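Every protein chain except one is present and positioned as in the full complex.
We just call them A, B, C and D in the order they show up, numbering each chain from 1.
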Amino acid sequence: MVNVYIKDLCKKFGRVEAVKDFDLEVKSGEFFVLLGPSGSGKSTVLNCIAGIIKPTKGEIWISDKLVVSTEKGLYVPPQERNLGMVFQDFALYPHMSVFDNITFPLKVRKFPENEIRMRAEQIAGILGIKHLLNRKPGQLSGGEKQRVGLARALIRNPPLLLMDEPLSNLDAKLRVLMRVELKRIQREFKTTVIYVTHDQVEALSMGDRIGIMSAGTLQQVGEPTEIYEKPINTFVAGFIGSPPMNMFNCTLTDLERGVLECDFGKYVLPKSVTEAIFMKAVKELILGVRPEHVKVISSQMPGAIEAKLIHVEKLGRELIAHLKIEESKITSIISPEVYSSLKETVWIIFDENKIHVFNKSSGQVIV
Amino acid sequence: MVNVYIKDLCKKFGRVEAVKDFDLEVKSGEFFVLLGPSGSGKSTVLNCIAGIIKPTKGEIWISDKLVVSTEKGLYVPPQERNLGMVFQDFALYPHMSVFDNITFPLKVRKFPENEIRMRAEQIAGILGIKHLLNRKPGQLSGGEKQRVGLARALIRNPPLLLMDEPLSNLDAKLRVLMRVELKRIQREFKTTVIYVTHDQVEALSMGDRIGIMSAGTLQQVGEPTEIYEKPINTFVAGFIGSPPMNMFNCTLTDLERGVLECDFGKYVLPKSVTEAIFMKAVKELILGVRPEHVKVISSQMPGAIEAKLIHVEKLGRELIAHLKIEESKITSIISPEVYSSLKETVWIIFDENKIHVFNKSSGQVIV
Amino acid sequence: YYYYTTVLARPRANLLEIYHWWTSGGEKAAIDALVAVFQGKYPDVGVIQSPVAGGAGYVMKAVMKAMVAAGEAPDAFQVHAGYEMKPYVDAGYLDPIDDLWSQQGWEEVFPPVVKDMVKWGGHYYAVPVNIHRANVLWYNKHMLDRYGIDPATLETWDGFFEACEKLRAAGISHPIAMGGIGKWEIAHALEQIFVSQGIEFYQDLINGKLTDPNDPRLVRALQIFHRYLDYVNPDYATLTWDQAVARVIRGEAAFTIMGDWANGEFLVAGKVFGVDYGAIPAPGTKGIYVLVVDCFERPRGAKHPENSIKWLIVVGSKEGQDAFNPIKGSIPARLDADIAKYGPYQQQAINDFRNARYMAPSIVHGSGAPEKFASAFNDISSAFASNRDISAACRGIIDAINAARDEYVKEWRLY
Amino acid sequence: MNKASLVVYTALTILAFMYFLPFWSVLTTALKSDIEVRMTIPIVPPSNPTTTPLLKAFELMKQGLVNSLLFTSFATIFSSLIGSVNGFMLSKVKFKHSDTVFLALSVGIFIPYHAVVIPLITVTSKAGIYNSILGMTIVHTTYGIPICTLFFKNFFDELPESILNAARIDGAGDFTIYKRIALPLSWPAFIITGVFQFTSIWNDFLFGVVLTKGSNQPASVVLANLLGTTAAEWNVQMAGTFIYALPVVAVYLLLGKYLIRGYLAGAIKG
Partner (left out) sequence: MGSHSLNPLAIILIASLATAFFFIYGLIGWNMLLSFTKSMGLITSYELAGLAQYVKAGSDAVFHVSLKNNLMLITLFIPGSIGLGLLLAVLLDIAGGKGEALYRTIYLLPFSLSFVITASMWAWMYNYSYGVINTLLTALLGRAFQINWLGDPNVALYSVILALIWQFSGYTSLVFLAGIKSVPESQINAAKIDGASTLQLYTKIIIPQLKPWILSAFVVLMVFALKAFDFIYVLTNGGPGVSTYVLALLMFRRAFFETDFPYGAALATILFTMVISVVVPYLLLSSRREEK
């Protein structure tokens, strides 16, 4: 187990700044997830750690060892960084059997024959791929390939494991299974893991901590619940959560009483929130409410806003209601029971304790 | 709007029976989803309807028109079936601009110049791709490509639209958006849609009805809630729902009192269920409970079973608890509030009204 | 497009189509001069030349056979007199032109061996246009002068090898230049050694009369060649004949045995005959003229048979030959050439020709022996040059004669 | 530059020297006078460069170059086009025994041309295309069909089926699909096939020498003729060689970077 320390990392491809001003410390034994949309620079960071890419600027330490420093002109090639990596497309060597794939890292290091065999048996046992050892990658299913890729990364028992969207080529069913599996293995091997994905469910379910990236910069680092419940800006708020948080442009018209003029009409903020805004003295705001904090009821109530139910997605145990207030769209999660009581016209109530308010111009959170 | 009627469809590829004994009627204006794991024959059925594949046996009617019949030696080529199709890999013509892609179906039919232009403008407007008309497919993002593929399929206003996993190449975020979008468009165009996917969330959220396939045969056809709540066999039960239904092998030891000897210990069935089983006179059973019907509590209660909490996935608004009773694994969906009250040892209760019982040997549902 | 369609429509006009392998430098100028004579006489006939060069005419031989076999004969084509004509005659592709010969009075102006070379079964089938001499020893005069070698001593092999020794002692390690990349360059040298073993021996050889691999004349010839090769540049296998001649021109070697077309190389390099270089008959062949004879004939099925006859008349005429040969570097096949039109080497050659005691048709250049033997002879010579195995070479030659046994249909009378 | 890439570049440069040598000596010899050719070895640069051989060779080869350019371009275009149609049909349309037909056609790639020369003269002569640019075009086109078909079939095999299915559903028949979809998409295969065909037809000697005569002879034959039988003008020959090689080298220089892309697109992968 090692920790990883990244200081002031920058990487430019031509004129594209893939990563900039990136600082991060991943703790020893931690399962750290880098989450962000496509093109946000996640892979670039990971590849810099692995040594596949040389950064334009910055330093990376793995444990006490400085592996790259542009200032000192230091660069340790991937071969010497002692880490394992799992790739999105599995990157198995198609011409080798599973056994040869798994043991490749040992063979190039000229491990003795019997140790190679022993370790392969062991890792194949842990990952449940013993019966596949003689097959070629072309004869494996996606999940099996993934396990083989993992076995290859783990066979040297590397203290640091990097994974770049290892599950995104698997089907939905398998993804769910592998999520749990990966966590189990990480715990078993006690490895520090840095895991890249653009799938928030993976990030939330596996990450001890999550770092959210956008356009080359790190937006927020924190534990899953922290990130879900206290997003520090509109980007994080909109990115995490499915369906995404409902957001509305608002203007604070009555500062005293906390009255907002929103896209959909008036909304009165709770006291605590009003105070916080008061301190910041901003007028143009964004109001955010997660769908599960929008309650839909079938009859009018004080403080409830009238809305039209335009479409319902039935996802088995829960439903996503798509509603419209004037021209604003809003989603809510409702139970089948609630749904059965609804007509076209409904009323909604926001859970006051769970609303988010952002500064419209900077996107930073206020409350 | 047309209906589609498929009778006794079979398709063999060499010795592989991709589809067998397939009967289905898709109603006019319906959004019908064919759902099944990879290799279950969904695409084969769809391609038979489109005319891309000639079946080995069977008949297909589109509205009143028989388009293929192996008995009568009839085969109408795809060009003449008047339908639209959207492909998983988008299948855009890479050398043509978006405009040319969209209007290709009209051009090969020699529509007049001005009508082509008019229709293109209109459909591009509806799908929000007007600004892309001059680009090449290589310059589009996944979602944009998907929209272009859809526009191309829709420009002739075909009464029947076939879609083969149209969303599976999009990222998670976009998939959620496009789901709603596709439904909206279907409603707007009043088209009959047959939609193939292996993603149950898509199927549940979009399908008016769903047909579930496995190994070339149709397992169950029904509305989403029906399929979710009343799966007719263990395959459907296990396939629909995420995390999947918990299933346990059981033996009925006391028929009178409905006592089951399960993997995890004893379980007493509710009265109503016992009676139904009694009628069938089966002893080897499978007991199924969906994770959301497994209630986890922090302290002992009569009827509650003791379990160990081994792992929790935090997915934002809800959590998946992975538990163990003896050697049996079981999952449950819990709220963050409940989670915070839990220790390692917990107790679980099944919702009696929501349990499923299957015949172990046939896999068919009993209750 | 215009071009495309015009070449599509085959010309039916009044044409003469000829094939030959004279494509470059002086040889091209020579055939052009001959054509000019023709066109001076028959200005209304258009002449199409289709030259095919390469490999001492080997490429064109193959092309001609393919064309003739496929029934696409031109109006006339170049061929070496002698056995090279045989396949065409055998297959009935050539028309006899006895009438033309008597009509033009050619019987009187060509020497007997030359006439014999274009005669098959008592009929004339071709008209010789020129004579090249094969048995010529070329030397760098400055070198001989410097090392005090008198060309007169080179008339015998002993004298020649003595001179070689002398040069070698003076630091010229390989005084003889030879090519060999096409193999025939080697066979050419060996052929002249065979000739040097006496006209009787050579006649037996080309009549297929040799049967004994231990024939002392045969063995002796190969012994001489063995010794000869000791003085030859070791890189012969990578050189063309002209590159070998260039060695002599540059003074890297003193001698080369090559046909008298080599003269052109000296001239192009600006060398003067008798001053910079000289030529004498190959050792032991004084008084013998080894003939390389080019001729034209009339193919059966020629598209313009009258023009074909007209062409042959010009080819055989004194005017034609005196226009062609001074440029070509060869001498006329006729004995009545106008000697004043020729350069110094050629004048000497014409004199030699007129005074030759014997004339002998070359094997290597397609005349003397069946093609099958000639082809094997190239291989044997080339093999000998690298393995120096005298008995193998002798056996090879006898075997090759036996293998071609059926094809010796001509009885040469050289003395 | 680090040590490893220094080694690599050194190796590449030495090898490049070996590969460039023939071209270099062609060029130096082409610029020498008759005398200098006889007095120096081929790699030594000319002491007194002259363009006479180049001009002379060009003058002699003009007609041949025009001939070659004509039938080479046409045969390249025709054989590629036909190959693309055949490749498309055999790969994407398919019919009974199409694999057998393809196999039978592929055998044609390996015909020893010398063995068919005589009947070829007979056939072209009977067909009235003997000794014509048209005849050369037809013969080269025909013998190019097998390899072109192979290239295109391999290319189309890599083209996703879904695009063709999409076009079918959009209402296009086979011909429209070919014209509007397959043809424009197959440019990488056209580059590969085109370059390959251009090179081999341009360099062909055998058909040129037996099927044409006089002013219809192609550049390859005229070039061979620059080197006489009993007279050797190496400088003119090498000047001719230089001129003769230019179109092919130009093709490689212009299309070189697309060649790799073409190969990557699957035109030759078995």
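As a working rule, contacts are C-beta pairs under 8 Å (C-beta built on N, C-alpha and C of every residue); 3 or more make two chains touch, one makes a residue touch a chain.
From a predicted model like this one, the values you see are computed outputs, not experimental measurements.
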Note to self: From the list D:74, D:102, D:130 or D:190, pick the residue that touches the absent chain.
What the structure shows: D:102
Checklist line | Residue, one of D:45, D:160, D:184 or D:256, that touches the chain absent here | finding: D:256
Notebook entry, point to check: Looking at A:71, A:89, A:188 or A:254, which makes contact with the chain not pictured?
Noted result: A:89
Item checked: Touch list for subunit C against the chain that is not drawn -> 55, 58, 61-62, 65-66, 68-69, 86-88, 90-93, 180-183, 233-240, 371-372, 375, 378-380, 382-387
Item checked: Contacts of subunit A with the absent chain, listed as residue ranges -> 47, 50-52, 77-79, 81, 83-85, 87-89, 91-96, 104-105, 108-109, 152-153, 156
Check: Which subunit D residues would touch the chain omitted from the figure, given the whole complex?
Finding: 4-5, 8-9, 11-12, 15-16, 18-23, 25-26, 41-43, 82, 85-86, 88-90, 93, 95, 99, 101-116, 118-120, 123, 139, 142-143, 145-147, 150, 154, 157, 173-175, 178, 199, 203, 205, 220, 224, 241, 244-245, 248-249, 251-253, 256-257, 259-260, 263-264, 268-270
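Convention: only the chains that are shown with their structure count from here on.
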Notebook entry, point to check: Using the average of all C-alpha atoms in each chain as its centre, how far is it in Å between subunit A and subunit B?
Noted result: 26
Checklist line | Whole-Å gap separating subunit A and subunit C, where each centre is the average of the chain's CA atoms | finding: 89
Notebook entry, point to check: Whole-Å distance, subunit A centre to subunit D centre, using C-alpha means?
Noted result: 55
Next item on the list: Could you check subunit C for residues that touch two or more other chains and list them?
Entry: none
Check: Where does subunit B touch two or more other chains at once, residue-wise?
Finding: none
Item checked: subunit A - residues contacting subunit B, complex -> 37-38, 171-173, 176, 179-180, 183-184, 198-201, 204-206, 224-225, 228, 239-244, 290, 292, 311, 313-317, 320, 322, 333, 336
Notebook entry, point to check: Which of the residues in subunit B come into contact with subunit D in the complex?
Noted result: 47, 50-52, 77-79, 81, 83-85, 87-89, 91-95, 104-105, 108-109, 149, 152-153, 156
Next item on the list: Using the touch definition up top, name the residues of subunit D that touch subunit C in the complex.
Entry: 34-35, 38-39, 66, 70, 117-122, 125, 128-134, 209-210, 213-217, 221, 224-234, 236-237
